[in-house]
Structure formats: C-alpha cells, structure tokens
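Here it is, the structure, as structure tokens.
Missing here: one protein chain of the complex. Every other protein chain is in place.
By written order: A and B. Residues from 1 in each chain.
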Amino acid sequence: MSEDRKQSSFGADTQSDIFSKETEGLSQSQIVRKRFFQHKAAMTSLFVLLGIVFFVFSAQSISLGPVKYPGWWKYDYEQISDLRIAECEGGVVGCPSLDVLPSFIDGTPMQIGEHPFGQDDIGRDYFAMVMRGAQRSLLVMVIIGTLGAALGTVIGAIAGFFRGWVDAILMRFTDFIITVPTIVLGSVIGYHFGNLGAVFLAFFLGIFAWTGISRLVRGEFLKLRELEFVDAARVAGASTRRIIFKHILPNAVGVIIVSATLLMSGAILLETGLSYLGFGVVPPDVSLGLLISSYQDAFTVRPWLFWWPGIFIIAVALCVNFIGDGLRDAFDPRQRRGMSRKDKASLARGESK
Amino acid sequence: MLLVILFGSSYLLYNLQALSGDPLAEFKTSRDPEVESQIKATIEQLRLDVPAPLRYFIWLRGVLGIFIGQPDFGKVRTGEPVGEILIDAIPVTIRLVFGATIIAILLGITIGVVTALRQYSRFDYSMTFVAFLMFSLPIFWVAVLLKEFMAIQFNNFLSEPNIPTGWIIGIAGFVALFFGAILGRSRRTFWIGFFSAGGFTALLLAIIDARGWILEPGIGPIFFAVMAILIAFGVTQISMGVGHKPSLYASLSVAVAGAITYFPMQSLFKRESQVTVLLGGLVVALVIAGIATMIFARIDRGPVYRTSSITAFIIGIIMIVDKLMQTWGPYVSSGDVQYRPVPTIGERNPLIETTDFWVALLDTLLHMFLPTIALTLIGFAGYVRYTRGTLLDVLNQDYIRTARAKGLNERTVIMRHAFRNTMIPIVTLLVVDFASVVGGALITENVFAWRGMGTLFRQAIGTFDLNLLMGIFFVTATLALVANLVADLLYSALDPRVRVGSGK
Partner (left out) sequence: MFKKTTARILLGTVAAAALIGSALVPAQAATRDTIVLQENNFFGSFNTTKKTTNVVINSTVNSLMGMGFWYYNDEADIVRNTDFGTYSITSRKPLTVKMTVKPGRVWSDGTPITAVDLLLSHVICSPTYSKAAGIGDPSKSGDTAFESTCYTGTYGKLVTKEPVVSGDRMSLTLTFDSPTPDYQLYLPGPSAVHGLVLMTDGKKGVTTNASVNRNAKTKFFTAYQNKNTAYLKKLAACWNTCYDIAETNEKTNNLAYISNGGFIVSKIVKNNSVTLVRNTRYNSGPKFTGNVQTVIIRSIDNPTAALQALKNKEIDVYSGQATADLASQLRAMPGIRTIGGNANAWEHVDLRFDTTFGEKDTYKGVFADKGTAAEKAQALDLRRAFLLAWPRDEIVEKIYQPINPNTKVMNSIFYFPEQPAYKSVVANNGSDYYTEGTQAQRTARALALVQKHYPKASATTAGFDVNFNWGTPTNARRVATIALAKAALAKAGINLIAPGNTNWNAEPIVSSSYDGQMFAWVKTSIQQSIGCNGYTYEENLTGYNGDSVIKPLCDPLVEEPQENSLVIKNLTAIEKKMHDDAYGLSVARHANVVGVNEDLDGIRLGFYPQITWNFWEWKFTK
C-alpha cells in the first residue's frame, strides 16, 4: 500500500461515517484534524520535532545527485580541527564552548563558541557529529517505522478481512518472523551487512519489523468486519477493496498510528542497542546510538559526549510518542467530539455524557 | 503447523548465521605454526566440510532426538553440550526478567488506570512524560546512573546513615506532589492529599533517621498489627467498599489472625526447611481466609473470599519483609558486606558462605535490585500507555453507560466492569512480552554481569557458534510460538465476538 492511498482513505466519505450526530457537517478528516490541533502536547511535539528535523538536516551538507547543499554549520562531521585544551578545566580536552547562562549568573558571557558541543578525542566537532548522527537516526527511524507499518497494515488487513486459509497462512508467516527475535536478527544483519550503511540496515530491519502491527491490525479487522456498517456497505454493493480501504481501515487507523509511533521510537532504541553490541551503524559514519554507546565511559569524565546525543534521542522519541498519542485520540471514533475545555474537565471528573 | 514454522525459521536462521561469519576467522591472523592442523580440527569439529544448507540437517537430526527423549543440540565450540549450558542459563534470565515484568505490570497498570481516570490532567501529562522518557532511555545508560546513585552513593551513605534535613524535605515534597495529584480532583482534595502524604512521609523519615532504623530496620509486632488492620480496610475498600460488612469483617478477622501468628511465625522462621514453612504458611493463610468467609458471608461468597485471601496474602508478604528487615542489620554489618549491601554486578556475593535461607534470600534480592529497577523503568511505559488507551476505550462503551445507568457506584463500574475488560488486550501483550525475554536480557545481562541467555547469545554471535545460537533460538522460538498460541486462544476466549479462522 502506498502512502498517498492511506491519506486518501481519510477523505470525506460521509456514507461510511459512523459519527453521525455529534459531528454533523464535518468530514472525518476534518474531525481528526480538529481534534489533533486541540491536543496541546501533540501539537507542541509536532512543532518541536519538525524543528529538530529542519535544524538537524540543514546543519550538515547534503548532496542529492548534482545538487549540493553546503549546510549552515561551519564544520563537517569528518573534519579534524585543533583540540580545545586551554579553556577546559581538570585536564580534559575538547570541552564544549556553549554557554547558555548570561554573565551575571556564572560570570562568563553567553556564547555559542567554536565548538558548542565540544570535540571528540581527535578534535572532530561534536556538534557536527551529533547533527550527522541525528540525521542517520531519524532516517533509520522513519524507514523502519513506515516500512514496518505499511507491511504490517497490509498483511494484517488481508489476514483479518479474509480469515480462513489466507489468515492461517499469513499469521503462520507472522509467527515465523516473530520467532526470530529482532535484536538477534539485527545482530546477524548488522554483522554481515553493516558496511553497506545505515539506510540499508534500516531497510533490512524494517522488513522484519511489521509483525506486531500486523497482529494488531488483524485483530481490529476481525472485530470490525463483524460490525453492522460493514454488512451495510456489502449489501450496498461495495467492492472488497472499497470495504477494506474506505470502510474498515479508517477505523483501524488509531491502532496503526499508535503502534507505528511506538515502533519508530523503538527503532531508535534498537539502533542504539545494536550499536552498543557493535552491530549497528559503522564508523566513520555516525548515529546517535553509536555516539552514546561509544562514549558510555565518558559519563563522569567528559559528560557532554554522553549527554548531547542522549538528549536528542530522548527528545525525538518523546515527540514521536506524544504525536502518536495525539493521533490516537484524534482517530478514536468513540471519542465524541473535538474536546473543549469543559469536556476535558468533565472527563477528568470521570463523568459520562 | 507449529513444527513447520519452527522448521522454516530455524532453517532460515541457520543459513543466515552461517553466512554471517567465518568460524575459522581467528586462525586467519594467527601466526601459530600449528594453525593448519587447528583449522583442520575445527572443520572436523563443526562439520564445516558440509555446506550450511545441508549441515542444518545434521543439527536437526540431533534435535529431533527430543521425541525419543534424547535431544542433542550439539556442542558449543568450547566443548560443552549446548543443552546443559541452556539449562543453566534459562533460570538466570527468567529470574532477571520475571520480577521486573511483574513489577512493571503492576506499576504500569496502576498508573495507566489512574491516568485514564484523570485524562488530560497534569498528572496524566506528567506521567505520560515520565513513561515516555523512561521508554526512550537506553538500558546501559540507565544502568550506569542507577549504579552510581543507588548503589555506590547509597553504600557510601550507609557508612554514616544520617538523612540530611534537605533530603527529608525533598522526598516528602515529591511524595506529597505525587499523591496530591492522584487524589486531587479539586483544589481541596489536592491539598489534603498533598499535606497528609507529605507530612506522613516527613515524619516517617524523621523517625527513621532518629532511631537509626536504616541499619537496624524491622516492623515490630505492634506496627505489624496496625498495618494488618489498615491493609484489611484498604483491600476491602478497593474491592467491595468498606460498606460491605461481610467483606470487611472477614478481612479484619484475617488481619487479627495474622497479628496473632506474628510471634509463632518468628520461631518458625528459625527452622531448617524454610520453603516448607512458607508454603505451609500460605496454605494456612488461605484456609483462615476461607473460614472467615464461611462465618461472615452467607451469600455471594466468591468476592468475599477473594478479598480476604488477598488481605491474607499481603499480610504474609509483610511478615516476610519484616523478617528480611531483621536479617538486614547483621547482613549489612558482616565482614563480607562491610556496609556496602547494594551490589552493582553479579547474581550473588561470592564471599558469603551461608546456608541460612534468609541471608541467602536477602543477598539474592539485593543483587536483583538494580537490574529489576532498570528493566522495570524501561518496561512499564508500554503498560501505562496500553492500559490508559484501552481503559479510555472501554469507558466509552455502551455497557459502561448501562452499568452507570443501573445506578452502580463509580468504584464498582471501574473495578468490576471496566477494569476487567481492559485486561483482555493487556493479557495478550503480557504473554508476548514474556516471549521476548532474550531480547530484553541481552544488554541487561551484560551490564550487570549476569550469565543467562543474553550472554550466551553474545557469545554465539561473537564466536560464530552455530550450535549455541540455534539452541538459544530453539528456546526463544518455542517460547514465542507458545506465547502467540496462548495469546490467540485468550483473544477469542475473552472476546466472544472474535471468530478465528479454522485454517488449521
């Protein structure tokens, strides 16, 4: 299933709209959008995440074919410069020059400085490395997330809708993949194909990451296909394809989104874990997971090597999860309407309508 | 069918792994004059002369011996039989993962329920934030922090165990905020919760500090009795409501019985065979709960018995905790521990040579302390999110509306109608979680120097040990398959609307 197909399935299709009374005059996508926009945490996270993505991808040079974008940060992640020594305390090298406190608090003026995040052992700019690492990690996350969600949805939908032998074969196939633990598989893949780069690694992992979603989607489909509106659509002569994509799938989107976001934040951690075990992204390329696992010993000595990639991992994972949370609430057909303050308050009191 | 899957995936993995590395690699850089013969020996030992797609069947033939009771998983490269190694490793991993999973579930479901009931409150947002934050932390990082602050610093603290006033205020403030947020529906209840919880904590910490309780803890018979009564009230309130007299009386009599048995149990704890004592105690507790139920309840005995037996169980746990507290003092001050009781590595203290059940138990529990916290912190986020989501779904269902319309009070609606239905998807999640133990244990074991399946897996990958890897795979795959089967069955059993295809 392609991405735009999924989008169009949210389109205004009032015939199958199961929200009748409370959502008069609004298409399903409008309802969803309205609810999502009102979800404060999700909206904040969305902006933060978009900000991070833009910040991170514009910092370092990217070349797409003949077009080359230079990146706004002065250092490249592979470039070696002289180590900052004189400015650092306690005999460490390459300490960060970033100072976010104004001078009346700590006596030194606010500054970004030459190497805001510090430098690694040999003098590479750590800000550039973190940017590059975040690019890789985001890429890994998106590839695993979309690939896993897409495959899982299709397989789960088909299995749940058709049941019978189709279900049996597809679910046994799912079991077949589930029996191989992801981290085991990741290690084997990473070990063998690690040299081929982060994108390839993510792609390979994504191919095996759909099992959880497919089980959930199948469960939803098994449940939904028994409901009246599906029978109604069938009686009205809707084609199987139409029933799956226009009638059932929009109702299962909540589940898919939630698991896809969990899968994405899980993907960042999977990559981190694999790098820790030495099976992830391979130097000289960097990823957040690789940085954090190679500098775990720096924790007390040169903490910035440990904290910066860590902060980015946490920020991205948190944002993705909150967005997923908002989407889930927005897509939930049983939530009555866009939440007003009063509704929230009444819900918070545990009252029902 | 299951066997076909096992066959297929094991075949795939075998060949994947065979592709992934060369078991002769170490010899390639060797300057050893014997290297030729060593290569030859290794080829013979691992049957490398047979190509992997065929070699698989040599392995399979050994494994199929399981049907005649003599499975042969081959030998690891250091010569030990894979089967024996696995049997040693499995309990370690289970011990590591089991406790953490249980705590994660209990904590996750509790917080999930509260966040659902307080949807979009500050408590909801902050708990969601904390859950996701924990979920986003790499475990080796969590481990480093835990070891630094909960083991090394705490042990340093123990050498002079005085709680600074600042700490008392800080901890009490945190507890106060937490309970205030849970209880607070209005300003008033928030402040009541805030001050009572905070005040209680501060007082408790002050007493603990003043009495030197940290090195010589214990509950003592009178506190124990008070706690037992409080527990009886609490459990009854949550399950049936204290207004339900039969439940309350049954639980209270169980509590009184528990308090009376305090002294006899102390002497029983000195016996040799503690496992018998504990099992016996459990049986006796359940019997007492049964008798109390018989006496106080004429009708509807099921829920009453459940309430009183849960009370009995919790009181029993507290009795055991009390006993462990009494063991704590001598344990901590012993020459083998030297006031550094919280370890950062290993499964037990190799210096301690004792046959005393309680010392050994305390030692084991202390060694499980940090890994369990680490795994719990990371694992509970999922349960919070799923419980919250499902409970919100369920609360919007028609039958909940019906239950409320019937005039049932909120507690009954939540605990008996909503909560139970929430458990359906959680149970399936739980089952699948247990199946993925090795994945969870892989890094944790390494960080805490435990020797379970995760360690074996690393060893297998590192040395290209096909037999070992396949042995591990056999265990995990079997676990996963069984778990999935159970999940499927539970799914259709608990939700009558689901018809699972008859494809088998």
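Methods note: contacts are C-beta pairs under 8 Å (C-beta built on N, C-alpha and C of every residue); 3 or more make two chains touch, one makes a residue touch a chain.
What you are looking at is a predicted structure, and each value in this text was computed from that prediction instead of being measured.
Novice: So which of the visible chains would the left-out chain be touching?
Specialist: Even though it is not drawn, that chain still touches A, B.
Novice: Given the contact definition stated above, which residue among B:Ile426, B:Val447 or B:Ala460 touches the chain not shown here?
Specialist: Considering all chains, including the one not shown, the answer is B:Val447.
Novice: Check the options A:Val93, A:Ala168 or A:Ala315 and report the residue that touches the missing chain.
Specialist: Residue touching the chain left out of view: A:Val93.
Novice: Which listed residue (B:Thr93, B:Thr293, B:Gln326 or B:Thr422) would be found touching the missing chain in the intact complex?
Specialist: Here the residue in touch with the unshown chain is B:Gln326.
Novice: On subunit B, what residues meet the omitted chain?
Specialist: Interface with the chain not displayed, on the subunit B side: 21-22, 25-26, 28-29, 31-34, 37-38, 40-41, 44, 77-80, 88, 140, 143-144, 147-148, 151-152, 155, 207, 211, 216-223, 266, 270, 323, 326-327, 329-331, 333-340, 342-348, 350-356, 358-359, 446-449, 451, 455.
Novice: Considering the whole complex, not just the chains shown, which residues of subunit A touch the missing one?
Specialist: Answer for subunit A: residues 78-80, 83, 91-93, 120-124, 190-192, 194-195, 278-279, 282-284, 294-298, 300-302 touch the chain left out.
One rule holds for everything that comes next: only the chains that are shown with their structure count from here on.
Novice: Taking each chain's centre as the mean position of its Cα atoms, how many Å separate subunit A from subunit B?
Specialist: About 28 Å, centre to centre.
Novice: Mind pulling up the subunit A residues that touch subunit B in the complex?
Specialist: Residues 41, 163-169, 172, 175-185, 187-188, 191-192, 212, 219, 222-223, 226, 258, 262, 265, 268-269, 272-273, 276-277, 279, 289, 292-293, 296, 299-300, 306, 310, 313-314, 317-318, 321-322, 325, 328, 332, 334-335, 339, 344, 347-350, 352 of subunit A touch subunit B in their complex.
Novice: How about subunit B: which of its residues touch subunit A in the complex?
Specialist: Subunit B residues touching subunit A: 1, 4-6, 8-9, 12-13, 16-17, 19-21, 117-121, 125, 128-129, 132-133, 135-141, 144, 148, 185, 382, 385, 389, 392-393, 395-397, 400-401, 404, 410, 432, 435-436, 438-439, 442-443, 457-458, 461, 472-473, 476-477, 480-481, 484, 491, 495, 497-504.
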